[in-house]
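Here the complex is missing a single protein chain, while all its other protein chains stay put.
By written order: A, B and C. Residues from 1 in each chain.
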Amino acid sequence: MRKDQNLGEYLRMQGVSRRGFLKFCSATASLMALPPSAVSQVAEALATARRPSVIWMSFQECTGCTESLTRSHAPTLESLIFDAISLDYHHTLQAAAGHGAEAAREAAMEENKGEYILVVDGSIPNGNNGYSTIAGISNHDMLIEAAENCFAIVAVGTCAAFGGLPNADPNPTGAVSVSEIIKDKPIINVSGCPPIPVVITGVLAHFLTFGTIPELDALGRPVAFFGQNIHDRCYRRPFYERGQFAETFDDEGARKGWCLYKLGCKGPTTYNACATLKWNQGTSFPIQSGHGCIGCSEPRFWDKGGFYDPISAGQWGSRDALLGAAAAGAALGVGSALAARARKKKAQAAEEI
Amino acid sequence: MNTEAMSLQDFRGKLREMSVDTPGRDLTDEDRVRRAKKAFAQKLNGHRAVDMDTCLQCGMCAEACHFYEATQDERYAPVYKFRPLRRFYRREMSPMRWFYRAFTRDITVADLKEWQHLVYDACTGCGRCDMICPMGIKISAAIRVMRHGLAGAGFVPSEMRIIRDEQRDKNTLFGVGAEQLRALVERLGAQGINVPLDREQADVMLLTTAIEVLLFPDAFAATAKILNKAGANWTIRSDAFEAANVGIITGDDPTMILAIKRIVEKASAIGAKTVLMPESGHAYQTLRWEGANEMGEPLSFDVISIPEFVAAEIKAGRLNLKTQTNGASVTYHDPCRLSRKGGVTQQPRDVLTAMGLEVRETASNRRENYCCGGGCGEFVLKSAADLRQKAFEIKKHEIDETGADAVVTGCSNCRVNLMIGADNSGWRTPVTSLVETVAANLAD
Amino acid sequence: MSSLDTIPVCTEVATGNVEPLLHEIRHALKRLAEGKEGTVIDLKRLPLAPGEEERIAATLGTGEVRAEIDALGPTLIQETSYPGVWLITHKNADDVVVARFVEVTYIPELLRSQQADIDAGINRLENELKN
Partner (left out) sequence: MTLLEFASGPGLQWALWIFVFGITWRVVGAVFLLSRKDISKPRHTNTISAGLGAVWSRSSPARAFEKKIRFQHVTGYAWHFALFISVLFFAPHILFFESVLGFSWPHLPNTIILITAIVATAVLIALLIRRATHPVQRFISNADDYISIFVVLVPLVTGILAFTHFGARYETLLAVHLLSVEVMLIWFPFGKLMHMIMTIPARFQAGTAFGRRGVKA
């Protein structure tokens, strides 16, 4: 695909019919969580869309996010969208390496100054920059350099969005999220460990279609995908309402597909689209397969207590501390009572007519 | 029997004379507050502390109080009547006093003055509120501590102050002393009723009250007849016959202890096994339940009320009563200090039924009985006259509802108060005493 | 290795969304009959329990028209037993469902030949005839 081509022309050149294009638009609208009535709008926008340049940077990450996006071995709708963008740099996917690759990145940044989209996966070590470098450049410096002239940043995965597992206590590398370093650019957090692949492509499709930043929630996540919690859209919600809970992973309730609240499901406090978009081509999602949500799209999900502790469980502190409080109370009580009794005795002793 | 008695009118005149605006003790305001607090500190104990700490301020106690019911004045809610005590407790005695002090106002002389009306005029200490409290708080006990505080601060109403001083200093009440008792005994002797006065040894020591000597000598005579009939080895001592205790009524410890001591020492001296209390609720309560505690050691004798004595004698076969067959009905007015504060509720009823009388219960009876309206010395207070009359109307209404021919009671204070109430309102239902009824029905 | 279809799925779960959806279809059909515009419902946007999508399809049943489009992977267009209600399933080249719609209309837009395709067809036919 040539860079000056728009998407409509590109698809026609690929022999995609108008009918096929409309189908693509319907699926894309569905992907972006737009109502079906928006299809014509999407079609119009896509037909004339310029393909954006995308620079993808991977920092302290596990490649899970990239895996999530590219796990498919055959062309899919997502890959079509990928085709429609100009992925000018992706360390993991590109064939080039070393100085050549870095030169390509710099060239793309120069050529699309102010227009390219910077996709980041992985957190950034912010204490000792030596923890993670690429071609001798620290992640921190590379991010600042790449962010300077970008149009917007998409922080893919919980690491880039919120610091992720590298940020887990005691955070040896001083890992931080993109938003803690870059303050002057729009940042779209596509959290999840990994994020749902169609959410990543959905966000890119939004850029492709409208060229704008989608509506974001308080944590910088697109409301279209992160606007509702798992619990509210979970098909097991009726069991919660009826008070039918699986008590263990192998009991009758678990077999009958009852609510996993008691087994630590974090659905009520987790905002993501798993319950509707699902995973693996819409096959299933964790709760459907019998395991509670671990809340991977939420900040610090790894440090919020056990995955199997119910949300409503509290940290009561140690028994000793409570006993200590009781002992202190008892001591104060005895002391105050003895003082009061002394006063009473004194009053009784004082003879006064 | 027809023993010379003071008329009710004369007695009421005597009471009116005592309502004088004499200056009480000359104390500074600071002194009054300090002395009130001292008395509170003396009387507060673990029970009262738990009570103070448990009150929910639900206000249900108001629904049990005859004064609130009669006036619908929220200040008469029993819980409010011990408010200064609670404030004192919270500020100075409670475990959390350091915390509460920041939020609780200290008590002032103005408070004490205001509460004089609430705890003397507007409370007879009947304890009906104690029975309604869902937390089991002894509200009347807390109000009694209030009286102690006010007495310490010199806020006892003049009428009570006068009779208290009389009992403390002269060992007489309403001018009734050894001489007056001796005169009564002589009059009775002339009628053939033997009263073994001032014996040096006796199993049973009978007490009486100035009210009986003055107003109800028939009741005293009846008691003597019953004791004689039962063949008791008894006496009454001219130097220790007064059962009434103005000390406990006013909240004055020295007088209370002095009056108890007079009885206890004499009863021990004559080797009495039993001290028989006359028809006086508070006198029974004082000696029966406070006596040992105030003396600091168990009593060497039993304290028995006259209804208990009569019921026991009937049961033992020493006393035979005539059985009425005219279908007469009575209602029994439970004196609060005999019934809900003393546990003597069944015995008087047993005695009445033993005489073949139909006992018709008032809607509220036994431990939930309405007060006569003038207990705990309240009947002597001129300032409480209106309030007392209104409370009496409740009692009157309940008695009228029973349709009984007469009211029988076991307390001369109740009897006086019911009679005063009847006198004021032209009520005609006869008010009589249990002993007189028994004495009139002694079988030969 | 067993395919996903052979793993038994517990289908007694109900989200309670099936019935409202069917009512929505009924209302849409009435609107259509009154001459107003058609309606498209995206099934992927609704929380549905395993098996519920199948229940919806089963309730709607199959009608007279069934068409298959081969464009960027197969698309199945099935008129349901309620004329005017169409079930449209888009699949990608992998045969994986990418979107599923219930369309309430006289004829789904996608079945019509598109102007751009007709223009391209004319071009192609003319080229064919020139040769």
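Just so it is clear, a residue touches a chain if its C-beta (ideal position, glycine included) is under 8 Å from a C-beta of that chain, and two chains touch if they have at least 3 such contacts.
For clarity, every value in this text was computed on a predicted model and none was experimentally measured.
A.B. asks: Given the contact rule set out at the top, which of the displayed chains would the hidden chain touch in the full complex?
C.D. replies: Per the contact definition above, the missing chain touches A, B.
A.B. asks: Which residue, B:107, B:137 or B:431, contacts the hidden chain when the whole complex is considered?
C.D. replies: That would be B:137, which touches the missing chain.
A.B. asks: In the complete assembly, which of B:62, B:160, B:197 or B:385 touches the absent chain?
C.D. replies: B:62
A.B. asks: Kindly state which of the options A:168, A:254 or A:337 is in contact with the chain not pictured.
C.D. replies: Answering carefully, the residue with contact to the hidden chain is A:337.
A.B. asks: Residue by residue, what part of chain A touches the chain that was omitted?
C.D. replies: So the residues of chain A touching the missing chain come out as 229, 231-232, 240-243, 245, 261-262, 268-269, 271, 299-300, 304-305, 309-317, 321-322, 325-330, 332-334, 336-338, 340-341.
A.B. asks: To test your reading of the contact rule: which positions on chain B touch the chain that is missing from view?
C.D. replies: 44-47, 49-51, 53-60, 62-64, 68, 72, 74-75, 77, 79-80, 83, 93-96, 99, 103, 130-138, 288-293, 297-299, 302-303, 339-345, 363-365, 367-368
Here, only the chains that are shown with their structure count from here on.
A.B. asks: Looking only at which chains touch which, which shape fits best: line, ring, star, complete or other?
C.D. replies: line
A.B. asks: Could you see whether A-C or A-B has the larger number of C-beta contact pairs?
C.D. replies: A-C
A.B. asks: Rounded to a whole Å, what is the gap between the Cα centroids of chain B and chain C?
C.D. replies: Between these chains, centre-to-centre, one finds 94 Å.
A.B. asks: Could you state the distance in Å from the CA-based centre of chain A to that of chain C?
C.D. replies: 31
A.B. asks: Distance between chain A and chain B based on Cα centroids, please, to the nearest Å.
C.D. replies: Chain A and chain B have C-alpha centres separated by 80 Å.
A.B. asks: Over in the complex, which chain C residues touch chain A? Could you list them?
C.D. replies: 4, 10, 12-16, 40-42, 44-50, 52, 69, 71-72, 75, 90, 92-94, 96-99, 101, 109-110, 113-117, 120
A.B. asks: Which residues of chain A touch chain B in the complex?
C.D. replies: 332-333, 336-337, 340, 343-344, 346-348, 350, 352-353
A.B. asks: Which residues, counting only chain A, touch chain C once they are in their complex?
C.D. replies: 12, 16-20, 22-24, 26-27, 30-31, 33, 35-37, 39, 72, 74-77, 80, 233-239, 255-257, 275-277, 281-284, 288
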